[in-house]
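Structure first, commentary second.
Removed from the display is one protein chain of the complex; every other protein chain stays in position.
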Amino acid sequence: MTANARANILSRLRATTTQGSFAVPDAPVIAGLALSLEERIDRLRRMLETMHAEVQVVSSSAWLGALKARLRARGLNGLLYGAETPLGAALEAAWEDDLPPLVPYSESVEQCREQLFHIDAGITTTRGAIAENGALILWPSAAEPRLMSLTPGLHIAVLEAGMIFNTFAEAIDQQAWLQEGMPTNALLISGPSKTADIELTLTFGVHGPKELVVFILT
Amino acid sequence: MNDPFPAPIPRPGKVYYFGTCVIDACFPQAGLAGVELLQREGVQVIFPQAQSCCGQPAHNSGFPDEARRVARHQLKAFARDYPIVVPSGSCAGMLKHQYPHLFAHEPDIEEVQRFSSRIYELSEFMVKVLQVRLEDRGEPIKVTWHSSCHALREMAIIPYAKTLLGQLKQVELVELQNERECCGFGGTFSVKQPAISAAMADDKVNDIVQTGAARVLSTDCGCLLNISGTLGYRQLSIPTQHLAEFILERTQ
Partner (left out) sequence: MTKTADVLAFERNVTKALDDGQLRRNLRSAMTTLSQRRRALFADVEAFEKLRTQGQSIRRRALSRLPELLEQLEARCTANGIQVHWAETTAEANAICLDIIRRHGAQRVIKGKSMVSEEMHLNHFLEEQGIEALETDLGEYIIQLDGETPSHIIVPAIHKNKDQIAHLFHDRIPDAPYTEVVEELNAIARQELREKFRAGEVGVSGVNFAVAETGTLCLVENEGNGRMCTTAPPVHIALMGLEKVVEKLQDVPPLLRLLTGSATGQPITTYFNMITAPRRPGELDGPREVHLVILDNGRSSIYGDPERRATLQCIRCGACLNHCPIYTRLGGHAYGHVYPGPIGSILTPQLEGLDEAGVMASASTFCGACEEVCPVKIPFTEILRMLRNEAYARGESEHDVKGHGYRYTTVEALSWKSWALYNTSPGLARIGSQILGKLGQHLPMIGPLKEWTRTRIPPPFAPKSLHQLAQERGLDDDR
């Protein structure tokens, strides 16, 4: 059935592509944003904050302290992290007993489903961000799986300021997405999950994280 | 000073006038007012008696052959090279933008295109080509404005109409809250989907009432027929008037 469907559909589309005219207008050249690093940081921060993310711009040397200060006394049941990443190593080295325990994501989802759906927080790296629309770029991987930024109520994302691009198009281009080959799942994230499905009233925290905290490292 | 509306053609000595069928049957005074405004500027107005309807009702209802028959009749009636002035954004839109579509696959398409390029809506013509300056001699009045959809979008002539209105110093314009929303006329739509049309007209009338204006103006008598019909049915006594008639009344 499927083989036939394919042939039939394609032949119907082909049978007609030459008839009549279907003009393709030229795409106008659109100059993208061209902001300085400072401006990119500022715009990203503003846009993320509008979408109820919390943003902290902090130096690479001070950020772990800032993270710990944030997590201390929040009574979280754990922080999901990727042990095989440089970020994971840094966390392990800096971790202290009065903080929520570090929980590595090291087994497949089939083995740890319950835990994934009950842990309070997760921390991930980012591959970059986009100033224009205020979005983080994540490429989940074997070391940092997809659900880390989805099932915990609090998602903490760590971003190198130098990786903030002006536009989505610029990120695709400069990070050579095509040449590198697309990952299983690439993501843009612009805030905690939200909905406006009831009377268009915006509320945050639906099926994804209720909170998004972004550390922009300078 | 930069002229915001540069003239597309030199000021002509003669123009054709396309009266439109709604004006012909229901609002001939509005039609005449347009004629007088043009004559007053020293332009000779030619009114071919053979003219009838632009053909839009058939064009929009699924009868292109009939629309083309009527359209070709207008082509013949307005055969000479003069600009054609139309006191309606909707009919002007039909003549200017829809005829080329309607005749896209017809042998006389080039003739149609030449015809369509001569079409001007009245207020557009007055501002762009004649560069008129109006002097208001009337009493202070508060009016509101209805933009017909085709005047607004297809012809984009609302800026001209409002320029003229703006020249009338004693006239205060109170805009509708939903000025860009259709009044529900839509030609045959008003009788083919009467319930929806009535709901839209009702909302438009409510919007008009809340402005507190003493009069409703527009470039399009089709819409005014719908709006005044609904105002009348609801026994509201806010007069409606074609812009040309209003201008003439205040500048004589």
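In this document, chain identifiers A and B correspond to the written order of the chains, with residue numbering beginning at 1 in each.
Throughout what follows, a contact is a pair of C-beta atoms (placed from the backbone, for glycine too) under 8 Å apart; a residue touches a chain by one contact, two chains touch by 3 or more.
Source: prediction; values computed, not measured.
Trainee: Using the touch definition from the top, which of A:Leu87, A:Leu102 or A:Leu187 touches the missing chain?
Mentor: Answering carefully, the residue with contact to the hidden chain is A:Leu187.
Trainee: For chain A, which residues reach the chain that was dropped from this view?
Mentor: Residues 1-2, 5-6, 8-10, 12-17, 19-28, 30, 47, 51, 105-110, 113-114, 117, 132-135, 141-142, 145-147, 150, 167-169, 172-173, 177-178, 181-201, 203, 205-209 of chain A touch the chain that is not shown.
Trainee: May I ask you to list the residues on chain B that touch the chain which is not drawn?
Mentor: Residues touching the hidden chain, for chain B, are 16-17, 19, 21, 23-29, 31-32, 35, 44-50, 52-53, 55, 57-64, 66, 69-70, 73, 77, 80, 101, 149-150, 153-154, 180-182, 184-203, 225-226, 228-230, 232-233.
Criterion: only the chains that are shown with their structure count from here on.
Trainee: Counting only Cα atoms for the centres, state how far chain A is from chain B in Å.
Mentor: So the centre of chain A lies 54 Å away from the centre of chain B.
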